[in-house]
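Notes to accompany the following structure.
The block that comes next holds subunit A.
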Amino acid sequence: METKHLNELRENIFKCMGCGICRGVWERKDEAMCPVWATCLGFEDSTPRGRVTVAQDILDGVIDYSMPLAESLYRCTDCACCATTCDAMDPATGKPIVDVPKIVVASRMDIVENSLVPPPVRNYLKAVYVNGNPYKLPQEDRGKWAKGTEIPVFSGQDYLFYVGDVGSYDERGQKMARSVATLLIRLGVSLGILGNNELSDGNDVRVVGEFGLFQHLAESNISTFKDAGVRKIISLDPHSYNAFKNHYPQFGANFEVFHYTQILDDIIRDSKLFKAKGNNIKLTYHDPCYLGRHNGLYEPPRNILNKIPGLELIEMDRNKKSAFCCGGGGGNFFTDMIGGETNSPNRIRLREALDTGAHILAVACPLCAKMFEDAIKAENLEARLLIKDISEIVQEAIQG
Partner candidate 1 sequence: MKKDKNKIKQLLVSIVGQENISGEIPDLIPYIRDSYSTMMGRNIPLPDFVVMPETVDEVQKIVLLANDYLIPIYPRSIGVNIAGSALPYKEGGIVLDLKRMNKILEINEDTMTATIQPGVTWGQLRKEANKKKLDIIPIGGPYQTSPVGNHLLTNITPYSSKYHCDRAMTLKVILPNGKILRTGSWASEHGGDANPYFRYAYGPDITGMFRGSLGNFGIIVEMVERLRPVAPVEKEIVFGFKELGPCLKALQAIERLEFTRTCQVYNNILSAHLCLAPHRIKEPGEREKLLAKLPPYQLGIGLGGTEEMVALFEKITAEEAGKRGGYSVPVELELESVAKGASRAIMHMYAPLSGFAAIIGCLPITHVAEINDIVKEAVKKYDVRDPLTGEPQEHELIVIPYDRSSTVYVEQEILYDPAADRATLEPVMQCLRECYAKIVVQYGASHTIPNKTLMKMLVPSYGELLVNFKKMVDPNGIMLPGGPYSLE
Partner candidate 2 sequence: MLTDYRSTIYHCLKCGACKQAFDIYMPICPSGMKYGFDSHYAIGRISLARAIIDGEINLDTALMHRVYTCTHCGACDEQCHNAVGVDPLRVIQELKYEAVDKGLIPPEVRDYLKNMNVYGNPYMLPAEDRGKWALNLDIKSFANQEYLFYVGDMGSYDALGQQIARSVAKALEAAGISFGILGDKEVTDGNDINLVGEKGLYEYFATANINLFKELSIKKIITLSPHAYNAFKNDYPAWGGDFEVQHYSQILAQAISNKKLKVKGIEKVKVTFHDPCFLGRHNKEYDAPRQILKAIPGVELVEMERSRNNALCCGGGGGNFFTDMLGSGTKSPSRIRVHEAIDTGAKIIATTCPKCFNMLDDAIKAENAEDQITIKDLSQFLL
Partner candidate 3 sequence: MTESSRNNHPLYSEIRSIVGPEHVTVDEFSRRAYTRAPFFSMGAGGRGKTPGIAVRPGSTEEIAEIVKLANKSRIPIVPRGGGGSVSPFPPLYIGGDDNILLDTQRLNRINIDTEHMTVTAECGVILSALAETVRKKGFQVHTVDVPIHMDSVGGVLSGFVGGGEPSDMATSGTMNNYLLGLKVVLPTGEIIQTGGGPGTNIHQEKFLHRDAGGPDMTGMFIGDGGAFGIKTEATFNIFPQPSIYLPGITDMGGDENMWKAFDELVKTAPYPYTRLLSFREGNGPWYFVHVIRAHSQEEADAKKKILQDICRKNGGKAATVGDQIMQIAGMFSARRLGQQTLPVGSTMTYFGEALVPKPRSLEYLKELNALLDETVGDLDIYKRVDFVVPYLRATTITGILLYFGKGTTRDEASQRMAKTAVKRMEELFTKYGGWTETHQGTSFAHTASAWSPTYKSFMQTIKKTLDPNDILMPGLWRI
């Protein structure tokens, strides 16, 4: 069986001591936790340490890739908790010597090449391949979210505002996309969108291991951008941000990429926009994995929230580096391989947010937003907690 992608990481894989720290450390402020381990949703093989063990077995040729193994592998949300808790950091790169997320993606790439992809993942990939989006919706509908707004199509503005699949097709995503775009425009940011010409960023396609498709998407996007004369990109979705920033350059991309919270942070740093509010609203913020752990953007969203009068930001026990994943990462948003019903990560995280006594759970990622909206319904907490995107909060603050 094909194991070449995994094989590239062989040396490091066999350095793992197997101490198990990567699973995360329970109940610690300063420690992240693997969603699978925390929710007890998998056997040892689904915990980061176990994944290394499995990888070793594969490289030793003791076991082969198989469908059940694939299912186990796709349970990973690529939240990178393991990569931050592991102590064996390579002084040179600052990255862990045994980089589990990398190992998982590599294995998944092998899985794809061995065509052992589990149905939900296969459907996801098929949809993206056929329709260009996981929602199996026509390309023409991509721009729909902007209908009835003054959001201009990109024509040489300073920024391209890239919304991605969820922003384009998902209801919650669209709402968020509109609010971000209108807000930025209102604040005088010169931006345009691609509308129906936008293509999927392919971040999650890459993470589930379909590198070929990802490369195709990346290259098409890059050429589209270049043709349109795009130099700077504002992305709605941290997933897109991650793809553009970290994985497009290998295909010759050289754009300046921002997440919208960075732009907002910049603009309102010294603005007098906000009307002082009397009542003090408690709110907490959830770090998206692709903004936080993957790209180290912990401060911009917080700066914004702290700037708004009448809001009190309370941190959850596990925040920033140790933020607990909503469970939507690594393709799970579309494939939900992780599952977990009452014990699912998003519901656990929601309860954690509730424990802070906050009334608003602020998010900066359409996937997180959706995950938590679902959780709220499941837990019947509509009355007690609101999920709001940072742009939405800013909007309200400005309108007063």
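Candidate entries met the following condition: all candidates are chains of the complex that A comes from, given by their letters.
Quick notes on this structure:
The rule we apply is simple: a residue touches a chain if its C-beta (ideal position, glycine included) is under 8 Å from a C-beta of that chain, and two chains touch if they have at least 3 such contacts; residues count from 1.
Just so we're clear, the structure is a prediction, and the values are computed from it rather than from any experiment.
One candidate from 1, 2 or 3 touches subunit A in this complex, that being 3.
The residues of subunit A lying in touch with candidate 3 in their complex are 15, 17-21, 25-28, 37, 40, 43-45, 49-50, 53-54, 56-57, 62-63, 66, 68-69, 72, 86-91, 97.
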